[in-house]
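Take a look at the structure below.
Yeah, one chain of the complex is gone here, protein chain that is, but the others are all in their spots.
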């Protein structure tokens, strides 16, 4: 989180922006006013991935803000409500104080990722449990897999799916401070989490940065009316989810930044292991680095394509789109979603292959390297210093450090962010495939084929 | 070729443009004046891929024109020559007449795709064999794998590689009409080419469109001075090749258009085969269609990303780039090339997998279907009509047509364009890997990893 | 076909066997009496793949004979019929004359590969249309994708699926001479088939060998009682299909022989192209050859594993099995089928990747090489001889020959056998996945996981 502020200081053009409020604040708080803004977001996210090697916890709030902006506008247009003005006020306050915003969408649901709405317990989706005379609402329920709320100032709550069958108590969007009474956070445990409690910074792999997730429970959390941005407009739940998704799947471009770290780590470990000496081996090792770069840039490429193609919404902010509006206005929205799926779908696969290639270049020592403690043991230490030497001029400590970083990102704490979160965050692979199926306009493509085949039906 | 004119009539915004000359002409003749122009090129190329299901032969000329534009400008700046003005005149003439331009780069080289310059026979690269008193030049040599020249009005000749060791007679760029004396074209043969000579249009698969390639031999072809755009400036050969490559690898976005046809053909054949009836099968077949779409859009995504990121050159026209210039001005040119490699590299693999999936959905009948002639034979015809019936309501003829289209694109004439040309055109896979290796800035990425690992060297 | 006789002469141990009849005849006629016999079959099939580079058309008959042997025995045991003795007589006759036997299983079905039985037209599956007073039967219907019958002496007809809903007229197995009255063969057309009618042997790629398939129509074909081996025993249709499949999916080991040819062709073309000169390129090209070998031997490995694990059936002949009977007798039959699926499933994917790698090494010339006719044209020939020279010491003709062989196996006539038949023969990929799902004993595997996780339910 700190690194997002640091970037804003060091590289203000990339890490900050002047918002609609007139304040210069973190770019994560910016409501995108152009396709360039979307591109800059993607650039910033990749850069923060490079600097932290983990999930930096700020994209949910960014994407929630942008999705709420246009959705509140559209709700007001249809229903004559006043949500957009409220949301504008809320964002003005956040921008003026340069706050961190989190976002919460995924409900626990009662079973799991794939399963449709089934109301065995009314609290399985966050809902309005009570309405107060002042127009405020009281929330009950629980949001799962929550990234970033714990270290935010406020969080934006959104419905966790298209609310077709549910009654309108589930169609609730609002903002709450993260220390509001009634909130309980239960920390998710991560691989190798206990290493952070050991002395020394080597075995953590990345002692500077790590991500986290919580289960966020709402036990009668009161939200005053000025922070309620949707309440019962069931017909806009799908819109909100899809727009959030359009921004958020694209946000996985950060993993290309983590992939840059993996590429650097793989190159470093190959060098430390002395691979460069044998020319035949060198070519093969280099080709593996090329493969890592190729896979990694595929992640970046599709994400960038969708940022570049941003389009203005009626509310004025920009949504990522990839087709020129004047060419195919009717398919514009379809294409917004389509490319998000592709980019995100790449992220569910390619980092796993990159991780395998990095472990390949690291050698078996990646999993047999003794603990840092042994290097402080009077019997073991001299033996280790003697026998774990790599290439001349490389200290055993530095060799250990790069190995531990690769372990960290492929099996340890940040493998959570680099691998499993890439797989499931912003929707598991099947979610993307279902959307691709909805969107791929098979009838148009069948017409193309029938035309060339000379088929008349 | 005709379809490129037809598109310009039917959809002028996509298929045509108003050039610097003031004429409205085919967009293929347009010198890109903005990133939008690059994007529109990509859109047009995908659309023509959709309409023809094959190589439509016009991108070499388009990419050569744009690369020559900025390179002639830069040569003049350094060497005080007058090439750019000549080239402007040439393009003005071409735009005013709405001509078709081809382009020729790849020399026969003496061995093959991978091999560096070796001068066993001086004609293995096209060269200036003689200089005339009027300043004109006489060319000798041979360009291989030439797409489109035969059905163009003029072709632009470029050197086939970085001319380091060669003397300056090989650093020649110029334009010649395709019927200039001394030119011989030898047609390349394609799989199933003889079917085009049979009666009936079914077994061709795609009776409307097909690509072609020639070996183009220059036996003392005279070029007057006003069509010579580089002559001896060895130091710009690499620049010209790289710029052409930057445009041209991106041009393989057309294969996403062919992929749209494949997706439509696969969906149609699955439907005709009656797959939709069994719900279990239907899900699996649909998932294969999703996979085709996913693979195909990866091709489009990286190509689009590089078009969107176009940057102005000193000469004023635009080159495809993917990074914001104000963020990383120093790495701009590097990134131009980088993304081209990725997009093109995807094209060398993914169409083969798409072809396999389409054959999978087609069923074994894709290779056991009897010839059209049998359907006109009095003994065979009634048996075939009885036994090859698919889903109710689908004629046997239409089933045959869609099967022959898939055969055409996976094993027949247009497999040349969809598969092998995707593999080798604009550089074989290894060419992209070599460039990725040159460009991936390993030192920067090693610094990222070392920073996170806490390595001090 | 001839090559199968030639092999028997040149290498009798591999290509022939002494049958139960006492005659030495082609090993394709052998009823397997040991696991070694199964292994020898696999060895022979790979060797014939190496010698022909195509489908050699004899495995269907071989696998049908072996499946009929044990199935007729089991039917007799249960139903008190006399089929086995009849079948023994039939095989004795075939062995004594060293005949070629074909086999026919796949019905046209009315729709396609994936679809379950639906009787819109009673002839969509081959059936007994009439019963004669002498006990003979009259067949009507049509078998699709028939390999080898046309160049056999007799064919063995089997039901094309589990006959659950069909009445017993569809549960028919018998043998007929291939020239029996009422039979009509309609030839399937193949990619580039017309090249075989051109003068010269180069452009065919493989002028010596090619496969073929026919649609085989039965219009009232009479079968005398002594050649009927199943008639109405609906309860054994699944058994027969599964046993045939157990032998036949394993038969795709021949494709590892074709893969050996591909490996050799890829190595030769790389050499002819001069790749060996540049050491960096050489390493990369060699690694591609290693990848081809790795993929190809995966095909062989699983097929061999199932041959080695053959088990005796009650009738005395051997079925391919992979588990030791004394370890898990109860799961024996399951495992027979399981490994067939895996081997065959590899064949549906890996040859496509091998083909792509071979085209990669061949270079773009694989699809732009002019026709043989041009090399006899007085204008073109000298230009082609000059400009298509590869590595020193390699004639242009030999370079063309190896390129045409790769074209033949990846896009031409024998791509039918190497690619599409690998995909669909003996069951399309989905057929294997359905069987894997039926067979993978998920309950046992869930118990393993629950045991380790400490789960008590």
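Should a chain be cited, it is by its letter among A, B and C, assigned in written order, with residues numbered from 1 in that chain.
As a working rule, a contact is a pair of C-beta atoms (placed from the backbone, for glycine too) under 8 Å apart; a residue touches a chain by one contact, two chains touch by 3 or more.
Everything numeric in this text was worked out from a predicted model, so none of it was measured.
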Item to check | Residue among C:194, C:305, C:381 or C:396 that touches the chain left out of view | outcome: C:305
Next on the checklist: Given that one chain is not shown, which residue among C:132, C:376 or C:445 touches it?
Outcome noted: C:445
Checklist entry - Per the definition of touch given earlier, which of C:25, C:99, C:254 or C:267 contacts the omitted chain? => result C:267
Checklist entry - Which listed residue, C:205, C:351, C:370 or C:390, touches the chain dropped from view? => result C:205
Checklist entry - What residue numbers in subunit A mark contact with the hidden partner chain? => result 106, 108, 110-116, 120-121, 123-124, 142, 144-145, 184, 186-195, 203, 213-215, 217, 273-275, 277-278, 281, 284-285, 348-349, 352-353, 355-356, 359-360, 363-371, 374, 379-380, 383-384, 386-392, 407, 411-412, 415-416, 419-421, 423-425, 428-430, 433
Item to check | Contacts of subunit B with the absent chain, listed as residue ranges | outcome: 279-280, 283-284, 287
Checklist outcome for this item: Contacts from subunit C to the absent chain lie at residues 13-14, 36, 39-40, 43, 50-53, 201-202, 205-209, 260-265, 267-268, 271, 286-287, 289-290, 293-294, 297-298, 301-302, 304-305, 308-309, 322-324, 326-327, 338-339, 341-343, 345-346, 398, 401-402, 404-405, 433, 436-437, 440, 442, 444-457
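In this section, only the chains that are shown with their structure count from here on.
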Checklist outcome for this item: Here the gap between subunit A and subunit C, centre to centre from mean Cα coordinates and rounded to Å, is 49
Item to check | Between subunit C and subunit B, distance of the C-alpha-averaged centres to the nearest whole Å | outcome: 38
Item to check | Two or more partner chains touched - positions in subunit B | outcome: 433
